[in-house]
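Quick notes on the structure that follows.
Shown here is a partial selection of chains from the complex, left in place.
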Amino acid sequence: MALEAATRDVPRVPWTRRHLLGLEELTRDELLAILDTAERFADAERRRKKRANLAGKVVVNLFFEPSTRTRTSFGLAARRLGADVLDFSSAGSSTSKGETFIDTAKNIEAMAVDLMVVRHASSGAPYLLAQHIQCGIINAGDGAHEHPTQGLLDMFTIRQKKGRLEGLTVALVGDILHSRVARSNIHGLLKLGAKVIVCGPPTLVPPAITELGVEMSYSLEQILPRCDVINMLRIQFERQRSGLFPSVAEYARLFAMDGARLRKAKPDLLLLAPGPINRGVEITPEVADGPHSAILQQVANGLAVRMAVLHLLCGQPGEA
Amino acid sequence: MALEAATRDVPRVPWTRRHLLGLEELTRDELLAILDTAERFADAERRRKKRANLAGKVVVNLFFEPSTRTRTSFGLAARRLGADVLDFSSAGSSTSKGETFIDTAKNIEAMAVDLMVVRHASSGAPYLLAQHIQCGIINAGDGAHEHPTQGLLDMFTIRQKKGRLEGLTVALVGDILHSRVARSNIHGLLKLGAKVIVCGPPTLVPPAITELGVEMSYSLEQILPRCDVINMLRIQFERQRSGLFPSVAEYARLFAMDGARLRKAKPDLLLLAPGPINRGVEITPEVADGPHSAILQQVANGLAVRMAVLHLLCGQPGEA
């Protein structure tokens, strides 16, 4: 396959960034450089062997919001590349003793740290750090802003399954308003030539989002026949309490993916979901485990994408 | 010693299992293969050097019940063999966001994991996983069902101290009803030819347990002179509140091991306890620290036994 061959080449652009803060500021060539590098790590056989790209480097997971899956994925990716990994969570940390966010990060950096993987409830927090910190910073999710490695692993999975991104129609379905996953998908997919539709109940789809260059819809039924890919965003039940959607049952009736709805879609529809999924709510078990779903493939690809990002930001050159 | 020599041999049976779920389903030869392999790791000098049996492998501790000692022992054993180790506890995990137990495990498996060490409050949980997961699974305690590596380390310690298991009389004393340690001991010891007596207050010793092939007694005094080994199960104080035994003082008077009781036992009685022990309750300090006790030796042996299990399930052949 031509794509496979291309990935054995050197990256098309020399990588010069120190941070990965969001997909919004990356160029098309930089996005492709990450995806191509990730292909080299994605082959399970090669991933299994311990590599030395980050030997002697220290990667710190600095998570101010709870996370298991993203933190674990970054931790495993860094260890696979030979780095030492340290988990630093906010619970019981010095920030609870009155220390500022930046002072906490500067203190950690002073311990000879090379890369910080940062998750924070405030949009922009990793950008603030990047102005005060010398070591590399990876945004692992900031508020409702961006979650760039999730966007990258979604794009990687689409390209892996469809052979391309250009010209595809990709729908993001659910809570667009609060979703950093949606924002990173939108920025990345548009740059690589896909058409993006955002779809959900009116309370969760802000009209201003069309300014990013996406189509907007309140009806999954209407857009379904046109979609090549649907990315089912997670329902965050805590939003319901705030009155943003009337009931889980009503949401599921309109936006969940079940067998009946699937029959109205293209026969080769690809289904993504960032997880953890609520079985029987936004997706039925037979669909989640069916042939259209790439949910577990996404998790596996997340490891390859994060290895690629870690390698590009601070790996030994020529070691990919 | 003949035993020592035998352990240098290759395992008597080629190891073919992918999982260690319980001692009930292992054959006598498989039990011996684990114990013999553990002997090779038990020598402190050899244990100290870092080995490469599991180099490049990822072992995940997936604990849905709190544990320090078992989790630490598995973590150290895996690191000694060169594996990367990841701790995944249920607190703050995706299962609390509505994800199913099996989905959580499948997601972790998708991150290129080789072995999962699982503890769960529900009997049978690791068996359920084994039906849905491709990677190897080790049961680190499931409800009141089995705790196979604890059973193995108890058997290993008995064989180490007594030179054999066959023909010995081993008593399990305490809360038999809720003890997964008791069940794993019973299955393993009977297969290797020991006689097993279970002993405790009537509320904590279910008569149906005799169907497993053990003798039952409500009086430690009566069985004491016949025992070669006594395994003092831990008193779980939370059971007292549920009315299963009248008072700690009464329990201790009847079933605790103190100096006076010890004088009625065989002079070479071996005392085991899975720990953590309640000094002055089920065992007095002078007995716990005395010459009959192998409590700390059990902890050291636990490391060797877990190294053996990890190696047999996914180590490089010929690297023991």
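As written, the chain order gives the labels A and B, with residue 1 at the start of each chain.
Following the convention adopted for this analysis, contacts are C-beta pairs under 8 Å (C-beta built on N, C-alpha and C of every residue); 3 or more make two chains touch, one makes a residue touch a chain.
What you are looking at is a predicted structure, and each value in this text was computed from that prediction instead of being measured.
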| item | value |
| --- | --- |
| Complete-assembly copy number [criterion: all chains share one sequence; 2 shown] | 3 |
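Methods note: only the chains that are shown with their structure count from here on.
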| item | value |
| --- | --- |
| Contacting residues of subunit A [partner subunit B, same complex] | 44, 47-50, 66, 68-69, 72-73, 75-76, 79-80, 237, 275-279, 281, 296-297, 299-300, 302-303 |
| In the complex with subunit A, residue positions of subunit B that touch it | 55-56, 58, 84, 86, 88, 92-94, 97-100, 103-104, 106-108, 110-112 |
